[in-house]
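Worksheet for the structure shown next.
Each chain you see keeps its place in the complex, though not every chain is here.
Chain IDs A, B and C follow the sequence of writing; residue 1 opens each chain.
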Amino acid sequence: MSTTAKNILAVMRTGPYGNQTAKEALDAVLTAAAFELPLSLLFMDDGVFQLLPQQDTQGIGAKDLSATLPVLPMYDVERFYVEQSSLESRGINSAELILPVEVLDSEQVKVLFAESASILSF
Amino acid sequence: MKLSILVYGSPNGSQAAATAYRFTKAALEKGHEIYRVFFYGDGVYAASALNTPPQDEQDLSSLWRELGEQHNLDMVVCIAAALKRGVLDPGEAKRFEKSAHNLSAGFTLSGLGQMMDASQQSDRMITFGY
Amino acid sequence: MILHTVNKSPHTSNCLQSCLRTLSDQDALLLIEDGVYAADNHYANQTEALGEEITLYVLKADVDARGLQNRLSSRFQVIDDAAFVDLCVQYPKTQSWY
């Protein structure tokens, strides 16, 4: 499916544990990776909280998403983008995140949306 | 002290369903009496016996059922909220000529009067919204 | 005397704002679930401006899950589930903002 495949942008906007959205978005992303579809991930709004280190979910009885996210590069998913203003308003430094991300300003985010053939909105 | 717990969040759509369970367990461990756990809104989905989470994920329906058995909890599911969401006991399944019933053991379908009764009879009532 | 709980992120929801408008002295505020992001020291200006009569709590299990252990405002006391139950007993009423 990958030779003439439409490139997909997955937009991750929710925190990791307030509901199952982040978890189910990641399941969808892993599926796209398994089908070898060209894929980019944009973390914005509370989605950037998915990338904080030191997550320890024992107390809430949920699976640790931050243990799964670093698996993505092994599936050849390598384009991780983070919206700058989402980081800034949350006081997060991109260097501390659990994935190697590229920080995009709002003009670059617009270009990213424009260049994607299909969008998965989470 | 006599506590009642209101649960409005869907087990997957909201962390509130899991927090309500943890709170109830902690209250019991502290020796408090749980007067009632009342499931309303999408919270009623926790009472489906058909929920089949993967083995490495929390199974809230089973956890509630076990906690209920251990402590003889009054776990009431709002009947109006449950019917529209497809959580039926054998009686309602028959009445509406549905093909199956799925209310998990330990839960009871009843009316909103049980929520009002809890507000009057409990020393404390706490809501876990979605 | 009311125990207020807030379970939504202050970045995406107005829950905390509405709660703050109705907080009385002697009330307490407990952040749970995504509400704990409001205790992040990069964000907590508003809650830190509250009078000392209002006690601020944050639920440990949710702080740990979200990796906020070293990012918390000192204005907040970190409590476990058992202490959450104690607060519920100590305060005669709770209002849940969600």
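Quick note on the criterion: a contact is a pair of C-beta atoms (placed from the backbone, for glycine too) under 8 Å apart; a residue touches a chain by one contact, two chains touch by 3 or more.
If you're wondering where the values come from, they're calculated on a predicted model, not measured in any experiment.
The displayed labels stand for chain types whose copy numbers in the whole complex of this file are A x2, B x2, C x2.
The working rule: only the chains that are shown with their structure count from here on.
Taking the mean of the C-alpha atoms as each chain's centre, chain A and chain C sit 28 Å apart.
Our note on geometry: chain B versus chain C, Cα centroid distance of 25 Å, whole angstroms.
Annotation for chain B: residues 15, 19, 22 touch two or more other chains. Touching two or more other chains at once are residues 17-18, 60, 62 of chain A.
By the touch criterion given at the top, residues 5, 7, 32-34, 61, 81-82, 84-86, 88-89, 92-94, 96-98 of chain C touch chain B in their complex.
By the touch criterion stated above, chain C contacts chain A in their complex at residues 7-9, 11-12, 33-34, 37, 40-43, 60-62, 64-71.
Put simply, chain B touches chain C in their complex at residues 1, 3, 8, 15-16, 19, 22-23, 25-27, 29-30, 32, 124-130.
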